[in-house]
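A protein chain is absent from this complex, but the other protein chains hold their places.
Labels run A and B following the written order; every chain starts at residue 1.
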Amino acid sequence: MADTRTTGIPFNVTQGSHTKGGIGESTLRPDGTLKVTGEFAYSSDMWHEDMLWGQILRSTVAHAEIVSIDTGEALATPGVYAVLTYDDLPTDVKNYGLEIQDTPVLAHGKVRHHGEPVALVAADHPETARRAAAKIKVEYRELPVITDEASATAPDAILVHEGRDDHHSGHVPHPNVVHRQPIVRGDAAAAAERADVIVTGDYTFGMQDQAFLGPESGLAVPAEDGGVDLYVATQWLHSDLKQIAPVLGLPEDKVRMTLAGVGGAFGGREDLSMQIHACLLALRTGKPVKIVYNRFESFFGHVHRHPAKLHYEHGATKDGRITHMKCRIVLDGGAYASASPAVVGNASSLSVGPYVIDDVDIEAVALYTNNPPCGAMRGFGAVQACFAYEAQMDKLADALGMDRVEFRQLNAMEQGTIMPTGQPVDSPAPVAELLRRIKAMPLPPERQWESSEGSDVRQLPGGLSNTTHGEGVVRGVGYAVGIKNVGFSEGFDDYSTARVRMEVINGEPVATVHTAMAEVGQGGVTVHAQIARTELGVAQVTIHPADTQVGSAGSTSASRQTYVTGGAVKNACELVREKVLEIGRRKMGSYHPSWATAELLLESGKVVTDGGEVLADLVDVLEGEAVEVEEEWRHRPTEPFDLRTGQGNGHVQYSFAAHRAVVEVDTELGLVKVIELACAQDVGKALNPLSVIGQIQGGTLQGMGIAVMEEIVVDPVTAKVRNPSFTDYLLPTILDTPTIPVDVLELADEHAPYGLRGIGEAPTLSSTPAVLAAIRNATGLELNRTPVRPEHLTGTASA
Amino acid sequence: MDFLRPASWEEALAAKAEHPTAVPIAGGTDVMVEINFDHRRPEYLLDLNRIGELSDWEVGEETVRLGASVPYSQIMDHLRTELPGLALASHTVASPQIRNRGGVGGNLGTASPAGDAHPALLAADCEVEVESVRGSRRIPIDAFYTGVKRNALAPDELIRAVHIDKADGPQQYSKVGTRNAMVIAVCAFGLAVHPESRTVRTGIGSAAPTPIRATTAEEFLNAALDEGGFWDNGKIITPSVAKQFADLCSAACNPIDDVRGTASYRRHAVGIMARRTLTWAWESYRNDHRMGGAA
Partner (left out) sequence: MRVNFTVNGRKQEADDVWEGESLLYVLRERMGLPGSKNACEQGECGSCTVRLDGVPVCSCLVAAGQVEGREVVTVEGLADYANNRSCAGSSCGTTLQEAQGWSAEGTDSQTGEGTELAPIQQAFIDAGAVQCGFCTPGLLVAADEMLERNPNPSDADIREALSGNLCRCTGYEKIMDAVRLAAARQSEPEGV
């Protein structure tokens, strides 16, 4: 291992020495310096002497039987060390998957989507590996493609997966439906009779890509004990491990995983990508193997956000009260299940939005098709629903002749509201207040592009492309608000583990925090150090690299890590504190009566009473001793949703954000410039205000992306991806980005550590419908799909 | 793959003569993408970076001789007066980093209908100076684009420079993309007012198999300007003339539906851009004209 370039592996670093740096402060990232100097070792930066490069051969068609695979010529290529297919898999376990193990490590007999892995090559140079992969001959016999609900559930439809026996297969209406969740509460049909107005809508949500910048990559190093050391970028080390080890035929302790630097995730690293492939090649060749996807491959190498078709009906009385809601949400899960069941759970249980609606009739399904597999992406399920129900809210308000914001406020949920699942909302739900705040923000000035020197095109729709100097430009304003669950729901045992150690090093008390939490950019490591300082009164906190030598931290997803792993760190720190105080009492208890009687705290390197009296220096207490605790921590348990009625206390906590979008649309060319996207969000408690704002702004922009430009386009005839590159899958640039003023509310949730609320996803929800509402406001068009493209705004879409 | 590194223009011509399949690489902004994504494995790469003269330009009496590798950022910064349309087009090319590397020679060599420079070159009028060991020739821009990603170069020829008429009137350029920066054209439009010849020329990108001029629209407009005495009376172009011009520009297109946009949108957008760029350019002309008259 001497030559493995892993020294920059994040966080084996010590931080903090001058300031208190506890929770609530905007302390800076412990990895900041490494990241600005280029020394931070991301998964694609791993290097090892004599390492080989892995290459994956992927299917060129979406749905086909594999007639034959000929690897002979590839294997004979000089510089090639191994070529592997399904037949080379070492054990009977040949599939993996988050919830349903339906995903083949390498295709067996059939490919189910464009870009499915078929064979692996290891060679001494990436170009050698690519050329060899190109020499593998695969003969396909193409099958008809299943691309939508009609083709998936037709009576004679080919089954994407034959012989299903997973735990959802018993209750789905068709084997090409992954999961179905109805929610019925009250009597929607009867309530509809009371409605003075009823509005309906059919909405389409496009396929969004996480488009994290750091490509899927990593390094697998075979070990002398027959195991393997894997350095990889992921969101959940232990979930990976559970899926990897059985395929390799190794016990979990022989697959030692270390988190390499993660270049963003957003849900796209919840599923495995190159992990098993690199390990297989490393174990086969006995050499370290590095795999790095290029951007083209990355579009095939991870799941995307579920595209969706949503049908909604809402009614309201003349006085503006919503009577009922009926909806049907069809999510395209693509070829493999991934997180589809959980996406269905979120979409159905959050389909009413943050509103009080007593009578509902809800159904959500996810399909198996031959489209690209879809799974986790920031806000999943809730994002698609929010786009539709917020469009419905505007329609309802308009039908009633009411102000769109006031109508929402009138129907806004609050603490105590009963969800459609029957679960009461038992912490603050300041929906009306968030709307009030964004509405109260001053609007950006009109015609900011005008200057004494003429029109600054950079501030106009079209930007540098010089399409307008103000002609055709109309401003629009739109509002939206959303609700997202925090943490894993529906009865999942959602725990995390923290190991905290406290000792004296170089005459200073130092805390070490060791978790398996994947730092993907969100700033969890910053917060862990802050928690340790607050709880243990030390300046120095060392964050140990995340690996599988400590218990699971759960996933860096579902807005859960600060809550759950933060909670685990807090809990472990409290246990360490108790032990430190025990030592203190043992060593020094006789010196001062307060040791026995007072509530004791650790602050600024000292043991103090709650009255502020100093009893001892931590250095003296800990002299010659080290205290270490590893402990699991859980949030409140949840329940599954009833499969027939959808009733159940399924969620832990909710997160709310509201947006106001101001757009300027070139109505003739159909080009949109988002001028401002103001956000108000309740965060419970901002452990690190700077990071909180950064998360909200980042989530807001991802929501804007799917509103106006981002979409993976899948050919409806071939089910092949048409734009797998950053040339044609467009992400917002800094010149597309509006100002994003953020107003943060801190209403504590008494059930959560420090009262905090998971924050990462909520801003992604309401951003999209707010932008759509603003574009509708500017253009007067109905716009029932997202993203909106210029042709939708100019009546020039193809049929 | 072989990497050829000629130190002079003559060496480059010799190399190209010896290896006609050699792919010239200058800015690399097209070729390297194809190599990185495994779309292309040329037998020879012919690096032109060491040939300094390709990055030079000369401003003459009538024309600018623009070296094939002059980066777009240099055109933006130094040739805004002489080549205003091309300078505007250059500003829409990809990103600052790409504009620092890419040049007009690459756009011409690739001859993609989406190349940003083409509409400006067509509108301004120019000749492409190409050369081989057999000799040098100048290809009029109107004869340069021969098909989808095909041009009039012989296999042994290299693009040395472009001779572009210096602007004698206002020029404009617009490009539609679905992003405000760093975007490939859904379609693009260039327009140049030539007071000396009393003509207006156009160029359209990404709306036909090759970059094209809207010649019928030009003929209509030139006649209308002439008949209405617009060149002398400095009046604004009447809305009906502008509309007819825009409609004819739309009609000149022969676009396709693709992942970047629909054919119908492209036709529509070209019309809007034609009307707007004509309005802007004519407004400048009228201002210049009035100033000239007062002097």
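Definition applied: a residue touches a chain if its C-beta (ideal position, glycine included) is under 8 Å from a C-beta of that chain, and two chains touch if they have at least 3 such contacts.
This is a predicted model, so every value here is computed, not measured.
J.: Among the chains you can see, which ones touch the chain that has been omitted?
T.: Looking at the complete complex, the unshown chain comes into contact with A, B.
J.: Tell me which residue among B:D47, B:D142, B:D258 or B:D288 touches the hidden chain in the full complex.
T.: Answer from the full complex: B:D47 touches the omitted chain.
J.: Considering the complete complex, identify which of B:A15, B:V64, B:A114 or B:A181 is in touch with the unshown chain.
T.: The single option touching the absent chain is B:A181.
J.: Please pick, from A:L213, A:I418, A:A440 or A:V619, the residue that touches the omitted chain in the full complex.
T.: Selected residue, touching the omitted chain: A:L213.
J.: With the missing chain put back, which residues of chain A would touch it? List them for me.
T.: For chain A, the residues touching the absent chain are 5, 13-19, 21, 25-42, 44-45, 47, 125, 127, 210-215, 261-266, 292, 294-295, 456, 458-459, 464, 520-523, 526, 529, 689-691, 693-694, 697-702, 725-727, 731, 733-735, 737, 739-742.
J.: If you put the missing chain back, which residues of chain B would it touch?
T.: 1-3, 5, 25, 27-29, 31-33, 35-37, 41, 45, 47, 49-50, 94-98, 100-101, 180-182
One rule holds for everything that comes next: only the chains that are shown with their structure count from here on.
J.: Using the touch definition up top, name the residues of chain B that touch chain A in the complex.
T.: 36-38, 88, 91-92, 172-184, 186, 257, 259-265, 267-269, 272-273, 276, 280
J.: What residues on chain A touch chain B, complex-wise?
T.: By the definition above, chain A touches chain B via 130, 134, 294, 296, 458, 461-469, 471-472, 668-671, 673, 708-709, 713, 722-723, 725, 727-728, 730, 732-736, 789-791, 794, 796-798.
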